[in-house]
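One chain of protein is taken out of this complex; the other chains stay put.
Note that the chains take the letters A and B in the order they are written out, and that residue 1 is the start of every chain.
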Amino acid sequence: MDYAYTLWILTLPVAMFLTIGLSGDRLKSNAAGILGTAGLAVIAALSWFTAFSYFGSGLPESGFQPVIAAQTTWLAFTETLVIHLGILLDPLSVMMLVVITTVSLMVHIYSLGYMHGERGYNRYYAFLSLFTFSMLGLVVATNIFQMYIFWELVGVSSYLLIGFYYEKPSAVAAAKKAFIVTRFADLGFLIGILLLSFNTGTFDFAALNDMSGSAIAQPVTTVFMGLSVSTWAMLLIFMGGAGKSAMFPLHIWLPDAMEGPTPVSALIHAATMVVAGVYLVARLFPVYHFAAPDSLEVIAWVGSFTSLFAAVIACTQLDIKRVLAFSTLSQIGYMMVALGVSGYGDEGVGYMASLFHLFTHAFFKALLFLGAGSVIHAVHSNLMTDMGGLRKYMPLTHLTFLIACLTIAGVPPLSGFFSKDEILVAAFEHNKVIFAVQWFVAGLTAFYMFRLYFNIFWNSDPHYHHTPHESPPTMTGPLLFLAAASVLAGFVPFHDFVTTDGKPLETEFHTLVAVPSVLIGLAGIALAWWMYARKNSRPESVAQTLHGLYSAAFRKFYIDELYLFITHQLIFRFISRPVAWFDRHIVDGTMNLIGNTTVSVSVAIKKMQSGELQWYIWYFTSGVLVLTLILLYLN
Amino acid sequence: MSGPKIIFFILAAAILVFSVMSIFSRRILRAAIYLLFVLVSMAGLYYMMNFQFLAAVQLILYAGGIVVLIIFSILLTSQINSTLDPPRKSHLLLGAVTSVLGLILGATTILKYSFQASASAPIGTDMRTIGRHLLGTGAEGYALPFEVITVLLLAALVGSILIARKPKV
Partner (left out) sequence: MNLQSEIPLEYMIVLSTAVFFIGLVGVVIRRNLITMLMGIELMLNAVNINFVAFNHYLFPHRLEGHFFALIVMAIAAAEAAVAIALIINIYRKFSTVSVDDVDELKY
């Protein structure tokens, strides 16, 4: 099967980025939007076609095998250590292609309505194309270095899109924060890449994940600070993933990233870019599993803690986009947990569950964000205190948002139920503590999502300046499509397609796990209904009772303040200031001294250029004499 | 002391004394006349060394041509009676020091080197020989430099006319 046409999946977004970006205002803004959307529709169609031909070609005996659709050598360091650029198709990357292009297409269509009349409409579509290109390049990377390149490109496009409203200081600050935090994490990623490639002599995923390859067959067991070098390498790579996926304690940028336009939040900060960390761990999963099982344990606990931590914070936030942001953190925590507790081959249910959840989460979280965007579009506020009773005004948004909430709460038979259930099963088989935490977080998820839902669509009607109205069809269309996807995605036989070794996986239904998780989800919904369905004083009294916890969670457990303390009080004061002083006085001083000396010397000797002929003759003669002396007596 | 020696010393003394006077005289016209004396004495020196033609050229060209040209320009550019400014102390000092040092350096170097006078028979310096060499194109012919000099002289002629003429207003 020839997959060379997949190159178009990468070249089209670049072409669109250049066309829209370089044409500037010469392109009418409607034209830019339609061009971008049409281009993305083509890409999405190509991706779907790729997926059908890849999965539809029938299951080979040995499971789905990776295909290198295109490859070119970019840098050759040695015979073996070569950096390629290429396109790798395997179940994981094909699944990601479908998710990214589908969600991206929905966001493009949605943005036609949402961004209508905004300044910088063309810029917005150019950046979206750039992001799509980077993200697609990331998932089809054949080697870890190519992935790193696109990883950084993704970071840049995320930065550009968060800072889209660059006239707002808060947006600029958020963009900087996101860039710096993820860049800091990428430092670990880069060191991890270097460690790994130094020890294995390859960048290629195929060689790294090869069972007989040096990464798995001969892990470096040299112990450094209690962990083997292989474990360190994989942990550092995970650090990069944790930065992009906003795992604790590198999560602080994601809530602030909500300063960007809402469709961007849906695309980048919910469905695609933030799951890059999950994708990274999944991509290198055999290495993690066989060479560095300790790091998988770390991943599981980090994921578990993040999901609990973020869920607690989400229960207290008032800004609806921030609630969704923390919900995203929590759900990515789920995915990380599933990867962390997963085994390989027949026991790889966690791996499958994680990617299944990634798949379903992309749809329902994008739906939630787009729905929130629709609400914000109507109310012109982000705060849930300014909302209420909107079900009367926005029936379609209400319906789709309800579906999304039910999905994320894990109500059967919606897709969230299936994927979350698989994760809980995997956790249950691996570690009961993690299972308990995740089970509790499932309840919290249901609670905070329905707190959001009831506060927006029920509760009492605040005084609106003008009556909210339903969004245009360009916005409700994607909502309906994503709602349908959220409902139906659970029925995709995912365990047949995306597994650790490419072979189908037998999964069984655990009543012992499924029933309690559904029950706690329903309990969360019920609690939310009791507290928020109608205006009453119960929320305040609960907040009063849990005063310490509530205010701590409301302030996001003071993590931002901690970061500020560390950076401003410790790093800036004790490292940066002396360094700045050194730079200003010693380094600059040296340079100034050299410059000033040159100037003063030239001022002093410029008198020699007096314009007086006699002096020139005298200089000349003296020079001849001195030369003669040197030649005669010093030779 | 033999005759040639006496004549040489008289000529040498005349050259040195008149050149120093020409340098330090503050009357510019007198300086030019002293220069004329120096050049004439040099012609005598050439004559002593059997280069009669060169001596004649020295007299005609330098004494008759260049010095007249210099006097002519003096008359054109400044009052005859005006005296030159006395030399600046610093210029005098530096020039004198450099010159004395250079003289000492040159003289010691020359005197240390023992020249071997050639014993080969001198070539005649009659006009026939000079003329044949000057316009010869053979091994010791100087036709090419001669022609180059003619071109240079022509260029100088044209150039000085062009430079010195009154600009068209």
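A few comments on the model shown:
Definition applied: a residue touches a chain if its C-beta (ideal position, glycine included) is under 8 Å from a C-beta of that chain, and two chains touch if they have at least 3 such contacts.
These numbers come from a predicted model, not from an experiment.
Among B:Ile10, B:Ala107 or B:Met127, only B:Ala107 touches the chain that is left out of the view. Interface note: of A:Thr72, A:Ser460, A:Thr545 or A:Gln609, the residue touching the hidden chain in the full complex is A:Gln609.
Although one chain is not displayed, its contacts with subunit A can still be listed: residues 606, 609-614, 617-618, 621.
Residue-level contact of subunit B with the missing chain is found at 2, 4-5, 8, 12, 15-16, 19-20, 22-23, 28, 31-32, 35, 38-39, 42, 45-46, 48-51, 53-54, 57-58, 61-62, 65-66, 69-70, 72-74, 76-78, 84-85, 87-88, 91-92, 94-96, 98-100, 102-103, 106-107, 110-111, 115-118, 120-123, 125, 129-130, 133-134, 140, 142, 145, 149, 152-153, 155-157, 159-161, 163-164, 166.
In this section, only the chains that are shown with their structure count from here on.
Separation between the centroids of subunit A and subunit B, computed from CA atoms only, is 92 Å. Subunit A meets subunit B in the complex at residues 614, 618, 621-622, 625, 628-629, 632. In the complex of the two chains, the subunit B residues touching subunit A come out as 91, 94-95, 98, 101-102, 105, 109.
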